[in-house]
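What you see is the complex with one protein chain gone and the rest in place.
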Amino acid sequence: MPDPTILEFFPSPSATPFVIEHVHEEFTSLCPKTGHPDFGTITVRYEPGAQCVELKSLKLYFQSFRNEGIFYEAVTNTIRDQLAQRMSPRWMQVITDWKGRGGFRSRIVATHGSVPEAFIRA
Amino acid sequence: MPDPTILEFFPSPSATPFVIEHVHEEFTSLCPKTGHPDFGTITVRYEPGAQCVELKSLKLYFQSFRNEGIFYEAVTNTIRDQLAQRMSPRWMQVITDWKGRGGFRSRIVATHGSVPEAFIRA
Amino acid sequence: MPDPTILEFFPSPSATPFVIEHVHEEFTSLCPKTGHPDFGTITVRYEPGAQCVELKSLKLYFQSFRNEGIFYEAVTNTIRDQLAQRMSPRWMQVITDWKGRGGFRSRIVATHGSVPEAFIRA
Amino acid sequence: MPDPTILEFFPSPSATPFVIEHVHEEFTSLCPKTGHPDFGTITVRYEPGAQCVELKSLKLYFQSFRNEGIFYEAVTNTIRDQLAQRMSPRWMQVITDWKGRGGFRSRIVATHGSVPEAFIRA
Amino acid sequence: MPDPTILEFFPSPSATPFVIEHVHEEFTSLCPKTGHPDFGTITVRYEPGAQCVELKSLKLYFQSFRNEGIFYEAVTNTIRDQLAQRMSPRWMQVITDWKGRGGFRSRIVATHGSVPEAFIRA
Amino acid sequence: MPDPTILEFFPSPSATPFVIEHVHEEFTSLCPKTGHPDFGTITVRYEPGAQCVELKSLKLYFQSFRNEGIFYEAVTNTIRDQLAQRMSPRWMQVITDWKGRGGFRSRIVATHGSVPEAFIRA
Amino acid sequence: MPDPTILEFFPSPSATPFVIEHVHEEFTSLCPKTGHPDFGTITVRYEPGAQCVELKSLKLYFQSFRNEGIFYEAVTNTIRDQLAQRMSPRWMQVITDWKGRGGFRSRIVATHGSVPEAFIRA
Amino acid sequence: MPDPTILEFFPSPSATPFVIEHVHEEFTSLCPKTGHPDFGTITVRYEPGAQCVELKSLKLYFQSFRNEGIFYEAVTNTIRDQLAQRMSPRWMQVITDWKGRGGFRSRIVATHGSVPEAFIRA
Amino acid sequence: MPDPTILEFFPSPSATPFVIEHVHEEFTSLCPKTGHPDFGTITVRYEPGAQCVELKSLKLYFQSFRNEGIFYEAVTNTIRDQLAQRMSPRWMQVITDWKGRGGFRSRIVATHGSVPEAFIRA
Partner (left out) sequence: MPDPTILEFFPSPSATPFVIEHVHEEFTSLCPKTGHPDFGTITVRYEPGAQCVELKSLKLYFQSFRNEGIFYEAVTNTIRDQLAQRMSPRWMQVITDWKGRGGFRSRIVATHGSVPEAFIRA
């Protein structure tokens, strides 16, 4: 199971608000209906509160989905919820982009808190 | 005839608002005037209410237009109307992009409900 | 002379507002100063009122500029005026993009009515 | 010296507001410190008042910077000031994009008057 | 250590507000955990107050990070703070884009002062 | 069934050898196993003998595959055989490129006669 | 009618063999069947004998096809024949690339003399 | 373990030589040293003998590497050997392209039999 | 006048044959007929004999064409002749690519000595 306890955090280096975006292009999980692998890109954008997520732990956390059967929408909302709960960002967006399956590309956008208009990725 | 009863739905996995976009690059129907095939990309963007559309059923629904004689504008409005009626999204956009015919590319954008400014695809 | 009577129209298929964009990449007219040909892309974006412009007639209308000596700005404003007068859209934008001449590319944007902020092409 | 008297103008062909953009990809001047050539792209965007700038004269005006020693910022502000003074646009933006020097690309954006939010190039 | 005293400034050539953007595509520092090199692109956007930063000195300042062990977030906030303190811009954004490490690309956006909505890079 | 009698030909306009390539980006047929549509690009390259294929008839011939259940390899070899038989080119290549299905893209290359080394598309 | 007497030539500046390629992206003629305009790119590659074609005269020659009804193959072979006859190159290739019509792109390659293997454009 | 018995074959539909290329962009295995996932694109090009590989079985065969610890070079040679043994192509190339790891991209090219010069992918 | 005495050379660092290519994207000279500036990219490819050209001196040499009125063909042959004479490469190619003038792009390729087939840029 995806395991949020893998995630590590470090104190934000600045009290002045700033924005962090990590784009992971090597996400893979399994389709719960067919068992076939899904491939996606996960983007995490946030304005840190007291803490920032450590990059290597984020990678291991994403790798823990490798053999999970889980839908696109659930991946996106799970990541949003687990990251938000662990590090309490001022705001956060999790955007997942999925490679073509049956002629479709899909994007799911989940939001935590109030994203300033100019920073929304739609 | 395009058959909306093909469409299947599943309960939205999150009460927190989020956005779903499906892009289908393999849409084809027939021009009602000439009988020649039209080729387009269909984008469906929406914020789910209680339900989300299931991807494979959406594909079959789109395939049911394959031998229909129907104009660009009617394709777009039909999909918007049938999807909106079946799943009652908080808002939805259907955007169709059509390959060149006679030196023209065309895009049709149909909207259901009130799309937040930052999420409008224009 | 460009002849707007070539244009044909059909009733809008939906009372719900929607947006139509036609991009014509094969426009050519003549420079009135030098007689050399100009090449451009014409984009027509609009929210239909009661009527939509028929695509083949729009193509023939654009072809009627082929041997006209006319400036970029006049092409743009003429198309905007003649289309707006004939089909009374709720709003319309005509955008012309001209290939390089003397190291320049040019774009002219003419507007009819009040375009919603999110739909402006600038 | 850059010579604004080269510039020629013609009456705006429409009383209805519209926007003109000219992009010149072949601008070159000299760095006043090193004497080495600089290469840039100059974009002029404006809503005409009574007059529009004639394209060939704009080209000659830009060519008059060829052997001038002048900084990026001064090129941009000079063009903005001289064009604005000569043709009194309702608003204008001059944007200069400079090729890499020492691993840098640079962009300077100078504005005249009040540019509508949707038309700002940033 | 990164040395802000390397930075040189020149008086802004115009009292009319304008915007300057410098993009440096050859930034490198060291990861403080692994010692491996990081590679990034640094974008500095600002509206000058009384002074502008001189480009060659900015290059030398960026080169002074070459053998520093420093995190992405600290690079970004350090540059923002040191530049803002030295030249008091009306507003400034520092945006850093980092090449893939472990399948990730990252972007950090730090802001000084109040950036007009239309000029925010997100 | 794909019907080669649709094809029309016209006499080659030159006795000097030359090469013709037609690329059709709107080919669609059905997968004989699943019934799902396949989408591909068909390239026909040849050096004409006495005759050239007429473009509109080639389009109608390709459209006659629309509702056929037929594999990629059979599409390619059928087109090669039927075209070669009808117009006796000096040499011909038929190249089919198929959109992704299950994470795969495919290309099939069938040849008729002896293609000069420099003209082979591989 | 396309008029090869428009073409002007100048003596080749070097006795050492070299290659010249001119790519004209603004060619237009008319389809002799439908009367609709065709748009193409014409590439002329050659190794000069005693003479080179002057660029402005080549442009005027190409413009003389503007209102001619003529097929792709005939355009290509006509240009090859008229240029070869007028300037006797050591070898020459004329390559025409035509924009999409009915879902097709087309390329015609006509050759004069013996093109060295490494210089063939296929 | 990668299991070549999953592979299925069908008789080649033509006695005339032709070439088949399948590109799979969703290959993943594990690094045997670190346990981290590798991501690659596998290209199989071949001229069939009596048999062709069935696409869905090829996909399942590739998926059987998902949780294998195996080096790039071994993946490539294993696929070449197992495919060549099972279907005896006239010639075959297996090309693997691997996403960046530590700032590297890698390509491995393994060949079976004698590939005609013009068909080699290098 | 272009001044080849500006060019400096350094001894080739290896007796084993190797190839050097320098691409200069900021070349400008003047059209001798119209006086308007031309802009091009100059590529110099060669296998050194005893000497290599020093990069900064090559830049200054290219800058010495800035205010020369000289045709494309003459620029190319002059650079080939002056470089070949000064450094006696085993072989050399000079390739010039010129930006659009009147809807044309042009490339001139001049060769010195015998270029191995695989190294020819055509």
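A, B, C, D, E, F, G, H and I label the chains in the order they appear, each numbered from 1.
Everything below uses one rule, namely that contacts are C-beta pairs under 8 Å (C-beta built on N, C-alpha and C of every residue); 3 or more make two chains touch, one makes a residue touch a chain.
Predicted model, so just to flag it, every value in this text is computed and none were measured.
In terms of the touch definition stated at the top, the absent chain reaches D, E, H, I within the entire complex.
Contact with the undisplayed chain is limited, among E:8, E:26, E:54 or E:81, to E:26. Contact between subunit D and the unshown chain involves residues 36, 39, 99-100, 102-103. The chain not shown here touches subunit H at positions 71, 73-74, 76-77, 80, 100-112, 117, 120, 122.
What subunit I contributes to its contact with the hidden chain is residues 12-14, 16-26, 52, 55-56, 58-59, 117-121.
Everything that follows uses one rule, which is that only the chains that are shown with their structure count from here on.
Should one ask which of B-F and C-D has more C-beta pairs in contact, the pair is C-D. Touching of two or more other chains is recorded for residues 25-26, 36, 39, 99 of subunit H.
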